[in-house]
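Left out: one protein chain. Kept in place: all the others.
The letters A and B name the chains in turn, as written, and every chain counts its residues from 1.
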Amino acid sequence: MKRVFPILAVLTAALLSYALYEALVAAPTEQTMGDVQRIFYYHVPSAWTAFILFFVNFFASIAYLVWRANKADIVALVTAEVGVIFCTVVLVTGPIWARPVWGIWWTWDLRLTLTLVLWLIYVSYLVLRRFSSSGQTPLLAAVLAVFGALDVPLVYFSIWFFRTQHPQPVVGGGGSIDPRMLHVLLINWLAFSCFAALVCWSRYRLEVIKREVDETLALEALLEPRSAQTKTSRYGSGG
Amino acid sequence: MSTVASLTRATLAKDLRLEWRSKDAINSMLFFSLLVVVIFSFSFDPTAEESRQIAGGLVWVAFLFAAVVALNQTWAREIRNQVLDAYRVSPAPPNALFLAKALGNFIFVTVLQALMTPLFIVFYNLRALGPAYQLPIVAALGTWALVVNGTFFAAMSLRTRSREIMLPLLLFPISIPALLAMVEATGAILTGEFSAKFWIVLLAAYDLVFTIASLFLFGFVLQAE
Partner (left out) sequence: MTTPPNPQAAAVVILTDLVKQFGRFAALRGVSAEFAPGQFYAILGDNGAGKTTLLRALAGLIPPTRGSISMLGTTELRSVSGQMGYMAHPSLLYDEMSGMENLRYFARLYDVNNAHQRCADVIRAVKLDPSLTRPVGQYSQGMRQRMSLARALLNDPKILLLDEPFSNVDARSAREMVSLLAALRDSGKTIFVVTHQAALLEGAADEFVWMEAGQIVSLTPDLRPVETRLEAR
């Protein structure tokens, strides 16, 4: 396992560099929007990566509720943190793209709005984790994650219908996509996914070590002799 | 044999009786709701045509703020004297407690709405151009959507620091689809320009999903230390 990490790191660095080149240089220029459209190669893969991470979070939370496995809780924590970061990327690149193209900063675009709501839900998840007393945090967080996941399809449909009643520009353009652009998009998505996996893995290991340290300290506090006492057995009196 | 239904009824009756006896909570809530309506009316002073468009949003945001203040109080009575522990050590099913609290909140928030709505109608000269009979349906479904999750998250907030801010923080993001539905449905009915049917169905789906989820998961939250 120890050797996989550096290999993955090198692979990710290579992929990211290649993807960067493809996105900024090699990909064909979009005919109506010009070079601004290249932000598409960051906006969309970030969204997909975030959604996948939250998906994993959902399953990890259920796993925790069923088996109370510490590892499941750590996976949930890690995917939520990294997912929020990727969501932030989507929310920042969206307006940056929309402004020069349509003249407006924000549009209630389906993907953008869904990402915003997910961002809000998972930030509240992280706040809950921070504000609850440590014994209860995994349980409460897992419950909240289930609620959040149940909410997602409802959010999707509500925004979708809202947009049919109040038409708005679509950030990212609907319709078909040039196969060369699709190729660049997928390369970037692969690179982002590897990067996400790398960061998650590091954070996971960090959290595992942190919890081991905490548990060791707790055990030490337990064994520290406050006074030389023995435990009793049976009924204690006489025989 | 004590069923969930009879226990829910007993707990709800107890809560209503307690609320009636210590009327200060109701009175301050009613006054707060009145203030919210007045302040909104100062802030948004539209023509009758415009007001029909935005009234849906205004009314429900006002209800939301009033509801949050009410919801924060939900479990306060159970924390005093640690009475909640008495429930936890008993064999009584957690679901009955949850349902009773949620129903109590529903009644409470509906009372607040009953006060606030006529005031909104007056201040904004509201008149429904669409099917007005749908309004109570939207109100009931929408209120339940806020209350069912609100009660649940209020219980979760008991185990956190900054309890009062935790509740809206958890509630608002998850309520977004329901809020959108409430606002759009109300707007559709008032303006008569669209059908509110899709939104009503969405609200019903939302209510169903989260009522089941809350009943399923409340036991975990109650047993948390």
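General observations
In this section, contacts are C-beta pairs under 8 Å (C-beta built on N, C-alpha and C of every residue); 3 or more make two chains touch, one makes a residue touch a chain.
The structure presented is a predicted model; accordingly, all values stated were derived computationally and were not measured.
The chain not shown here is touched by just one of B:Phe32, B:Tyr87, B:Phe172 or B:Phe194, and that residue is B:Tyr87. The missing chain, though absent from the display, is touched by one residue of B:Leu7, B:Ala139 or B:Leu171; that residue is B:Leu7. From the set A:Gly34, A:Pro100 or A:Gly135, the residue in touch with the chain omitted from the display is A:Gly135, counting the whole complex. From the options A:Ile7, A:Val25 or A:Ala221, the residue with contact to the unseen chain in the full assembly is A:Ala221. On the side of subunit A, the interface with the absent chain consists of residues 134-135, 214, 217-218, 221-223, 226-227, 229-237, using the contact rule stated above. Not every partner is drawn; the one left out touches subunit B at residues 1-2, 6-7, 10-11, 14, 17-18, 21-22, 77, 80-83, 85-92, 223, 225.
Just so we're on the same page, only the chains that are shown with their structure count from here on.
Mean C-alpha position of subunit A lies 31 Å from that of subunit B. Contact residues on subunit A toward subunit B in their complex (touch as defined above): 65, 117, 120-121, 123-124, 127-128, 131-133, 135-136, 139-140, 143-144, 146-148, 150-151, 154-155, 157-159, 161-162, 165. Of all residues in subunit B, those touching subunit A in their complex are 149, 152, 156, 159-162, 166, 169-170, 172-174, 176-178, 180-181, 184, 194, 198-199, 202, 205-206, 209-210, 213, 217, 220-221, 224-225.
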